[in-house]
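Read through the structure below, which is laid out as structure tokens, and then see the notes.
Complex shown without one protein chain; remaining protein chains in place.
Let's turn to chain A:
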């Protein structure tokens, strides 16, 4: 009896203790990074660019995103879950197990695309009205000024059947309106199975409603301008003119720097140490608003020109870098192997090659720039191409990634940008600063006006990104025109990488950006040991100063002796005169 009595007291106490603890923990995670589960129905159950696009969109709000295909979802996936997404990219008969699992879920629930009618009672506030509808425009009914027009896109035509449902997005065709994004209590539905642009932009805006974000931070549009392909043969004068213009305007910016230029014909390597003037310019820029982004090591893989070639993708075979540039390559598939295990082993050796390749180049790139006193704060893959595995490797070096993301491992051309800053799960902790409005291309016609037209699209998102890049060889005049247009976007806050929380690390080098400053921790001796070139650079710098110092002292000596000589002549002349007079 006594024991039982004690148990009765103890149990509720323990219970309260545990719940308090979990509430406390939950409270904290809820605020910072909510946990999101995305269950998807896709072609063959594979994750491809569509899921990754959604990853980028959700990644704006959290980095704790888990993707599961319907058949793999388990009960424990719902533990401590803050948001549930269902992405019906393909029509699929959902498993009973999954339907059962979600029946008891009562948190925020977002469904996208097909199969929403199979999600139990959760989504019975609308009905599909026909097989297909087409829209040319999207707007937010409550904010008339926000509209987005595009080429006709197909959607899932639905009608609302519940009065408590809010239509947050409306798709439009010439005469017809289609509800596109619905909110019903904690349930949200997006009536398109595509999340790729142009849908990514309105969906990005809507996700703010889902994650109930209303603080000021998320109302500020951000942007950046990036000077592209700065390699050792870039003309320092062009660059300096741009750097000075930006410094005058107090305009922060990024510089995509390639440490080595390789001449495709002679195979000759050019480093920044070969161009002291350029180095001086880059350091000036780094000290006056510019932040360095490592843009590959050579920006080429096979013998293509630096700045033209792909460095982290084998374009000829459309595969990641799995072999040396001159090796003969056979692309093997599962069918070429006796067992799946053999195939996996084969895949692992390829991946190990890729890992080593990327690690080598990133290490060299970071070390070489840091050795010059140029401290990269982020990474941008040449032509934005890199495999998923590549992103994983890169995340060990960089915390910030700049540009667009390749979303497929089988085709480099499949790349997209997020409409806002994001930490998609496939970046493995890296933050993406997406590039959104392109660059001036005088030959193929992308003009400043077109770029500004693009920029308007991103104003649809409350904290959308407006980011462009510019090739410095086009000159300062054209750049000035671009900057003047960008400056007109008064609501945009321009990103200064040094103000972000970016970290970069490679062997012997650690760079941290914090509150406008760069904290660099370098093991100079270790660096010198890893490559003689690093020492050579400093040696040359010092030695040139010393040699000039020597020349200076020597010149003073020469002048001194000339003066002495004159003094001697004067003395002798006086003595001679003294003799003749005396």
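Simple rule for what comes next: a contact is a pair of C-beta atoms (placed from the backbone, for glycine too) under 8 Å apart; a residue touches a chain by one contact, two chains touch by 3 or more; residues count from 1.
One rule holds in what follows: contacts and distances are computed from a predicted model.
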item: Among "Aspartyl/glutamyl-tRNA(Asn/Gln) amidotransferase subunit B", "Fe-S type, tartrate/fumarate subfamily hydro-lyase subunit alpha", "Glycosyltransferase" or "(Fe-S)-binding protein", UniProt-listed name of the chain not shown; value: "Glycosyltransferase"
item: Which of A:129, A:352 or A:565 contacts the chain that the document leaves out; value: A:565
item: Contact residue for the chain not shown (choose from A:129, A:161, A:525 or A:551); value: A:551
item: Residues from chain A at the interface with the omitted partner, ascending; value: 543-544, 547-548, 550-551, 553-555, 557-558, 560-562, 564-565, 568-569, 571-572
